[in-house]
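For this view, one protein chain was removed and the others were kept in their places.
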Amino acid sequence: MKNRLKVLRAERDWSQADLAQRLEVSRQSVNAIETGKFDPSLPLAFKLARLFGLRIEEIFEDERS
Amino acid sequence: MFCSIKSAAQRRFVRSSLLSAGLVVVLAVAAAAAFRLGHLKGLLAYPVAVLPALPIVWVLIETGRYIAAEKDEFQRNLLVQCLLVGIGGTLATTTIWGYMQDFAHAPRLDLIWIYPIFWLFVGLSVPVVILRYR
Partner (left out) sequence: MEHEANSPAKRRFTDRFHIRVLLRLLALALPIWAIPQILPKLGTAGTAYLIASLLGFAGLGFIVTHGVYLVTAKDEFQRTVHIESILWSIGVTFTVTTFWGLLETFAHIPHLGALWICPMFVVFMGLAKRLVRLRYK
């Protein structure tokens, strides 16, 4: 699923490792989500949304809409 | 697959499994006849011996395709859980039996039974996995 994670990360000057640490996942997980190759579960998506202070739809692009 | 056949992916999977099961029986009987009655020897023995393996490999490939094609992620999750329990049970059986073979001279476990043992454990795990979500 396409998303704005890379942009949001860059705005806060966070590396993938920084984001991974905040989410309590591995750097590979962050990379896989960012490149759209792996979709996070709902709890992880909500965690991301909370971390960035945004709604899930503002981070992830619903391909159908 | 756990209640009734709902999707095209499931239909295809069940169809290939049934067809393959039939083929295994036919080819196994043919191979057995070739060896026991025809006394097949030499280089031809090897390809004839492994003929029944081909539909079995086909089912394995179809299982993988079904897992990839199933759009219902919950159904996919259920199947994967059953397969994981299946492999856990199979490896446990082969490990324990292996030690009993080596140390207690238990009867030999022919490799050909490993695959059916796997599906037996998968089958046994289905009600257990489904019950988790009731």
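When the chains are written out, they are named A and B in that same order, and each has its own residue count from 1.
The rule we apply is simple: a contact is a pair of C-beta atoms (placed from the backbone, for glycine too) under 8 Å apart; a residue touches a chain by one contact, two chains touch by 3 or more.
Keep in mind that what you see is a predicted model, and the values were worked out from it rather than measured.
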Omitted chain - touching chains that are shown: A, B
Residue of B:Ala8, B:Val26, B:Leu91 or B:Val128 in touch with the missing chain, whole complex considered: B:Leu91
Missing-partner contacts on chain A, residue numbers: 24-26, 28-29, 31-33, 35, 37-38, 40-41, 44
Absent chain, residues of chain B that touch it: 31-32, 35, 45-46, 48-50, 52-53, 56-57, 60-61, 63-64, 67, 80, 83-84, 87-88, 90-92, 94-106, 108-115, 118
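Definition applied: only the chains that are shown with their structure count from here on.
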Distance from chain B to chain A - Cα centre to Cα centre, in angstrom: 39
